[in-house]
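Sending over a structure as structure tokens; questions will come in a sec.
Every protein chain of the complex appears in place save one, which is left out.
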Amino acid sequence: MNAATLLPPLLGLAAAPLFSGLIAKLKARAVGRQGPPLLQGYRDLARLLRKGAVYSRDTTWVFRAGPLLSAVAGAFALFLIPAAGLTAPVAFAGDFLLLAYLLALGRVFTVLAALDTGSSFEGMGASRELLVSTLAEPALFLVLLVLVTQAGELSLSAALAPGAGAHALDAAAPLALAAAALVLLLLAENARVPVDDPTTHLELTMIHEVMVLDHGGPDLALIEYGGALKLWAFAALLVGVALSPAEWHPAVEAGAFLAGMAAVAALVALIESSMARLRLTRVPQFVVVASVLAGFSLLLSFV
Amino acid sequence: MLLALILVPSIAGALALLAPSARVRWLLLVGAGVTQAALVAAAAARTPAPVFGGWLALDPLGLLFLGILSLLFLLVVLYLGWPGAGDGRPERTFAACLLWFLASMTLVTVSQHLALLWAAIEATTLASAPLIYHHHSRRSLEATWKYLLICSVGIALALMGTFLLALSASGGAADHADPLLLGRLLAAAGSLDPDVLRAAFIFLLVGYGTKMGLAPLHTWLPDAHSEAPSPVSALLSGALLNCAFLGVLRGWQVVAAAGLAPFAARWLLIFGLVSIALAGALILGQRDYKRMLAYSSVEHMGILSVGVALGGVGQFGAMLHAVNHSLAKGLLFLTAGNLLVAYNTKSSREVRGVLRALPVSGMLWIVGFLAIAGMPPFGLFLSELTILKSALDAGRFGVAAMFLALLALVFAGMSTIVFRMAQGEPADTAPPVRRERWQAVLSPALLALGLLVLGLYVPPGLGRLLENAAALLGGAP
Amino acid sequence: MILLASAVAALVLGGLGAAVFGRTQRQAAAWGAGAAVLGSLLGLLALPGPLLRATTLTHASPWSVPFGSILLVLDPLSAVFLLATFVLAPVAAWYGASYLRTYERRRPGLPWLFYDLLIASIVVVLVARNGVLFLVAWEAMTLASFFLVTFEDERAEVRRAGWTYLVAAHLGTAFLMLFFAWLAALTGSFDFAAAPGAAALAGSQGWLFALALVGFGTKAGLVPLHVWLPEAHPAAPSHVSVVMSGVMIATGVYGILRAILLLGPLPGAWGLALIVIGAVTGIVGALYALAQGDLKRLLAYSSVENMGIVLLGIGAGVLGAAHGSAAIAALGFGAALLHVLNHALFKGLLFLGAGSVRHAAGTLALDRLGGLAHRMPGTAAMFLLGSAAIIALPPLNGFAGEFPAYLAGLRAAAELPPGGRWGGLLLVVALATTGGLAIVAFVKAAGMAFLGRPRSDGARAAREVEPGLVRPLYVLAAGCVLLGLAPWLGAWAVSAAAASLAGQPATPLLDAARTLGVVAPVLVAVIVAGVLARAWLMRRRRQAVADTWACGYDAPLPRAQYTASSLVAPLTALVPAALRAGVQHVRAPAGYFPAGGRVRAEAGDAFEQRVYRASFLRLRQAAERLRLVQHGRVQWYLLYIFAALLVLLLVEFGRAR
Partner (left out) sequence: MGALLEIVLAGVVLVNLAMLGTNRLKSCIRFVGVQGVLIGLAPALAPGWSYGPRPVAMLAIAILIKGFLMPWLLLRAIREAHVRREIEPFLGYTASVLLGAVLSAAAFGFAARLPVAAPAGPPFLPVGVATLLSGTLLMVARKKAVTQVIGYLVMENGIFLFGQGLGAELPAPVEIGILLDLLVAVFVMGIAMFHINREFDSMGVHQLTELRD
């Protein structure tokens, strides 16, 4: 294992809150507000980590395991994603399956933790989260299938290696569609507008936030951090897909990666600031669109 | 020896009329049964010499059916020993007719002369009619009347068939003063007039088929079986139907020897499948559990016909099936007798929770059902599989599929009824739990044991006998 | 082979001993469970050779029944399924020994007799190589399990379940009888010859395989042949559900695999067909599972789903073999076998957990449970672990089993010619969809039963069950963890069998497992590090206990919690109407001061109601019409005779001259 390959994941671990902060900042700027400082995410985490914790008398160890596992899963996921022209530290045939199921691991325990409180609000959040994630699961796999069949490789690192998507220009169309699907999935899986709004204050309309109502202190910090890691992972994946046809000098690759991440942040901020939240009943359709895009892309890459 | 086989029960029957008490009559019955069984065992060990110029002789086919008959009879009379005795007490006429019934059926199995065979089969009708009327109720009377009339008419047609058989022999090599001896007919089969032979077989098939219970000629059967005392039903179903079947088989032997097997097979197959289908339809949702068993007999007569018709290994299967069916039906009817005594109703809807109220009978009831439905490890599974195999050997996939589908239909229908009766809590009106008499469950239990053994092990002696019997039908296993 | 024979003998004798000498529950359990443990240990001793060195043991002796012979062969394929049997049977018996004590029965030995017979017949099914012997054992298996299913026959729904099961099993067996008889008609013997070859089968291969698929598929619970399964499995006592769900339905899979070996290489179209059937089974099973309100019914539907996953693997295997890709074949078959083993472990664990729930809380209705994690922590932890395993969360064994299935699908999608590619694609998408739905089902099961607050008095009064009902769970859970952390163990066990099916050494399977074998421990290490870090972080931190925050409302009732049905309502609303067959009984509150209202919802099975029950009713109606034949008028009866005679004469002689 090349030690350099550890750099992107480590960067992710360090910079994930910054990435979230960047989105918030850009989003605020887009609507003409000042927005929170870029490093607000770190401050929040630090503050939360210093706090004590209050646990509901109805909760069990599951409640405590939820935040931890979602953070651990998110952190581990970063090590599976190739970035900046380097292979991922953990790369093997079928590694993206592990990625998908790690995300599922975090999600399942977040949902279970929500159910552990016995609160009707958190149950509601759990129900919605299950709906969205169940629909998103096939879409994610369709996108991954496109990548794998395009490259004929079973490992993400190989499929997204520099130039892997370059063998033919006609691959551009499926890749573009896959990337589009991935954008939608990124929004859906990370509780972003238009699927969910992390900044809303009305519990009845939330999905993700309402699930974590009862968490506080370090647990909440873990949840926030895990969320940031997951967002980073999706963004990195998206950048990887977008850049896979190119083959540059390593330094250029690194720069391109950072630029790509910034572009994703800008894209998310743009979407969030220009769109309203969808009605909850429309959310399934949104996710299904992602599946359709990915399916269409798969069709294109097959024929 | 052959004469003794017939005379012992006949004389015992006459004695039974004179016997002073039920106990003595029962001893007479058991004595006759044991003697008969012993004689049959001896006959199986060493084939007895033909008598009356070959009119009476015991070929493997006859021996097979005779063996079933005597075994079943013995177990039935043993069962009759307990005071409740299912629902049949050995009264004077009852005991006498039972013995004469045995005698006439024995005569059927040993007749080698087709006219004598006819007379014997008619005699079985007459000897058994009073048995069916044993309860002296309106319903049993109706059943008896239908039995008498329908079977007599049917058998009359068989007589016509017998005449035609004689006619087919005229002018040929068998043109003899007495052409109806089976051996002569078979020997001269090649010279028989095929057209007349076909007509003869049709009459024999419809005639004996009526008595055998092939649909749509079976109409008397459910009535008689449900109204007769259960031990008698066991004999009717397990022995009498076989005798009628033997009548058909004798005709088949001649026809097959004359090279007309395909023609006869066609009709046997049609009758067989129609019987299974109709029985299945009438079992579905049947309300009277004895009638259900009766229809099951129709079904199994159909299976026998199909087996014989398919030829090849199917005929071996049919012979094996005849044995198994008789045992299973004996078991079921005797158990049904226990239920009838305990619950005093034949309605399957009013009987509940037998497993809890009468544990042994309940278990036997379920075992009997599983056996009759062709579940392993009971014998009928093997015979049905053999028959199925013969259908596939012959490339008759449609027949095989239909056969299985209809059996499944019967299974679904019967299982609904049987388990609804056996399982659950007994209704409030049900009899209190009490120890069942060992006499009441001994015979059925022995039958169940026999079925289990036949499902896991076919004794070589029986296997040889079955093979020889099947060989007579023109099929080698 | 002598070991296996003595295992069967021990089981049969022990069962009989329980029935004869078992006067008390304790004696009966000693005989019955003792025999199961002893028999399984003996049996396990016979397995290493076939599993690891691919040796084959044979025993042949004549049998006097028609076409029968005692031909027993222990090959790697049999050994894999035997392994599952011999692991699950003693654990389930151990559990049953305590579990059955809660029932008062006049003959406590009978359930043990049937239990031991069930195990014994499964063993014989797995080694029999003669059609007759196989069918006898097969039906013995059905019968033994039938009597176990109807153990609580005083309940009407149990009787109904038993009947459905028996009839379904019988129908399935009818297809098998046809299959074996036909095969025998072609090959001349009921003994399974080693692959008679496509030439001997001529054009019959497809038909034969279709028969086997229907017959064995009924046992395996493939949609739409599954309807008996969600009825029967919940009706049986839990330790029996374990054997039925973990091993018995797997014999259906075994049958399909054996048929593949018997019938020779199948064309690729069958691989596609199997994948389609597997996809339908998996998705429909998972959909129904997540809609269930009864914990054991949910688990039963999940068994349907998992058999679908197994079939996906088999389909990939057939596809790979047909296209000459030994790697895909090995991965597919290997994944199927691995999943069978894994499923036995986690489904056993879950059914035992469900049994404990019923034992403690008196109900299995998810809407009446809740909060059991506080009251029975051991059981809850094990159930959660089982749930995590069954939804394939890494690093547990479920993931280790589905991983090679995905790989097979992916490689098929990437490497095979067009026909095969679509199969691979469908496999991956179906597996992912199934997985997503299964997550919902088990989040619901575990979350509603064990987490939150109790929704009924029964759940409130629940206490941890006795050790005899908890410890068996630990054993199975340990198996789940072990096979998750060391997937190469499982792959190793199935590799010989997979190789025999694929025709090539199962190297890709072992490679994949080895990779996971590195990653999974690392993941565990990371998680453990996280746990330690958190503990370090939380040390000397103020931790308070309070009520759940209810957004300002200060008296949240347990009844205000989300219920099991409301949790999945948004998803079930998306299910196509054709698959929905639920019934809702609503008594709405009325008046100005309503006294109360009621809603009772049941998730029915559309296949059961619209296909099977409907056709049975139609059959009944047709039969009702035929009943008119037997109208009681003797004159007409006589006419029947003459009509029959006339018809016969006319047909035979009408045309001539």
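As written, the chains take the letters A, B and C, and residue 1 is the first residue of each chain.
Operating definition for what follows: contacts are C-beta pairs under 8 Å (C-beta built on N, C-alpha and C of every residue); 3 or more make two chains touch, one makes a residue touch a chain.
Just so we're clear, the structure is a prediction, and the values are computed from it rather than from any experiment.
Participant: Of the chains you can see, which ones touch the chain that is left out?
Facilitator: Displayed chains contacted by the hidden chain, ordered by label: B, C.
Participant: Determine which one of B:1, B:15, B:126 or B:471 touches the chain that has been left out.
Facilitator: B:126
Participant: For the chain left out of this view, which of B:226, B:297, B:416 or B:443 touches it?
Facilitator: B:226
Participant: Would you write out the residues of chain B that touch the absent chain, in ascending order?
Facilitator: 113, 115-116, 118-119, 122-123, 125-126, 129-130, 133, 136, 138-139, 141-146, 148-149, 152-153, 156-157, 159-160, 162-164, 166-167, 170, 177-178, 180, 193, 195-196, 222-223, 226-227, 282, 286, 291
Participant: When the complex is taken as a whole, what residues of chain C touch the one chain not shown?
Facilitator: 627, 630-636, 638-639, 642, 653, 657
Operating definition for what follows: only the chains that are shown with their structure count from here on.
Participant: From chain A, what is the lowest number of touch steps before chain B is reached?
Facilitator: 2
Participant: On a CA-centroid basis, which chain has its centre farthest from chain C's?
Facilitator: Of all the other chains, the one whose centre lies farthest from chain C is B.
Participant: Can you identify the chain nearest the overall CA centroid, using each chain's own CA centroid?
Facilitator: C
Participant: Counting C-beta pairs in contact, does B-C beat A-C or the other way around?
Facilitator: A-C
Participant: Round to the nearest whole Å and give the separation of the Cα centres of chain A and chain B.
Facilitator: 77
Participant: How far is the middle of chain B from the middle of chain C, if each middle is the mean of its Cα atoms, in Å?
Facilitator: From the centre of chain B to the centre of chain C is 43 Å.
Participant: Where in chain B do residues touch two or more of the other chains?
Facilitator: Answer for chain B, listing residues that touch two or more other chains: there are none.
Participant: Quick one: which residues in chain C touch 2 or more of the other chains?
Facilitator: Residues of chain C never touch two or more of the other chains.
Participant: Please output the residues of chain C touching chain A within their complex, sorted ascending.
Facilitator: Touch list, chain C to chain A: 370-371, 373-374, 377, 380-381, 384, 388, 391-394, 399, 403, 406-407, 410-411, 413-415, 418, 421, 425, 428-429, 432-433, 435-437, 439-440, 443, 446-448, 451-453, 512, 515, 519, 522-523, 526-527, 530-531, 534, 537-538, 541-551, 556, 558, 560-562, 566-571, 574.
Participant: How about chain C: which of its residues touch chain B in the complex?
Facilitator: Listed in rising order, the residues of chain C that touch chain B are 63-68, 106-107, 132, 135-136, 138-140, 142-143, 150, 153-154, 156, 159, 162-163, 166-167, 170-171, 174, 177-178, 181-182, 184-185, 616, 619-620, 622-624, 626-627, 629-630, 634, 637-638, 640-641, 644-645, 648-649, 652-653, 656.
Participant: Help me check something: in the complex, which residues belonging to chain B touch chain C?
Facilitator: That would be residues 145-146, 149-150, 153-154, 157, 195, 198-199, 202-203, 205-206, 210, 216-217, 219-220, 222, 263, 267, 278, 280-282, 284-285, 313, 316-317, 320, 355, 359, 370, 373, 375-377, 381-383, 385-386, 388-389, 391-393, 400-401, 404-405, 407-409, 411-413, 415-416, 419-420, 423-425, 455-460, 463, 477 of chain B.
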